[in-house]
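Please find one structure pasted underneath; my questions will follow.
One chain of protein is taken out of this complex; the other chains stay put.
This part shows subunit A:
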């Protein structure tokens, strides 16, 4: 594998990691607010904050990692996306900032403010929507380039069926991923009441997730036929596997057993769909301006980044395992018996 493919694979993997961990986080924020609003917070909010408190910062780093990495590997992305996305990206940063800090204000500072919880829950749904626009833009036709000046065609984006189907998919999958994970977590905690509530969320959000995925496919065919054709001819099997995993996960959740396996299936479902989507988008990062082959950084830097990446992983993986053993797989902690 050459360096640029290795680079984009690494970055895509990180984006996938962010997709999973941030979905859990974003969805949990929404459920926490919903439960408070319906006066059911005693059932599940302790559970949610037991999971989130030690890991929310780590979630954020996955994102930083991705955007620092992509500018490093493919500096042209900084120029195109950077110039064009000033307003939408700034809005996303502000939402992330509000969410992150108000989480801390609520959980470590003055507890129990419904206003903070509202900000936390609402931004949790707006952020995936705003971040997903970057993926939409990468499909082309939303940027105009004249004399090297890049402009963002906001009106086209807001009136495009494709862009709305992506937004819809991002929101429902956040809720779906989060609910399946929390069902598993509640099950580990032996918290039947919470499990019952969250399991219903998981079942409820599974259908819209599949519908939204199909919508994205259909609208992609209209928006970028080249990408669509590559997806269904070369990578159809990945989307097939994704659907299969979805079926298995839904079956386990529906029959009410093996929630751990069910969540792994959900992760695989998104893994296949996300990588199938990414692979069929190649060689373009931003259609049709940036490709992985022409716009990769110089060889020395790419090699240095790969080496730094491997060394970094050697440091991070054991630390992440430690973190998960302490807060995810330690039964006593999950049950709230250990502080």
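Convention: contacts are C-beta pairs under 8 Å (C-beta built on N, C-alpha and C of every residue); 3 or more make two chains touch, one makes a residue touch a chain; residues count from 1.
We take it that contacts and distances are computed from a predicted model.
Chosen from "Cytochrome D ubiquinol oxidase subunit I", "1,2-phenylacetyl-CoA epoxidase subunit A", "Energy-coupling factor transporter transmembrane protein EcfT" or "Nitrile hydratase subunit beta", the protein name that UniProt gives for the omitted chain reads "Cytochrome D ubiquinol oxidase subunit I". For the chain missing from the display, the contacting residue among A:5, A:61 or A:167 is A:61, taking the whole complex into account.
The residue touching the chain not shown here, chosen from A:104, A:144 or A:222, is A:104. Mapped onto subunit A, the interface with the missing chain covers residues 53-55, 57-58, 60-61, 63-65, 67-69, 71-73, 75-87, 89-91, 93-94, 96-98, 100-105, 108-110, 149-150, 297-298, 300-301, 304-305, 308-309, 312, 315-316, 319-320, 322-323, 326-327, 338-339.
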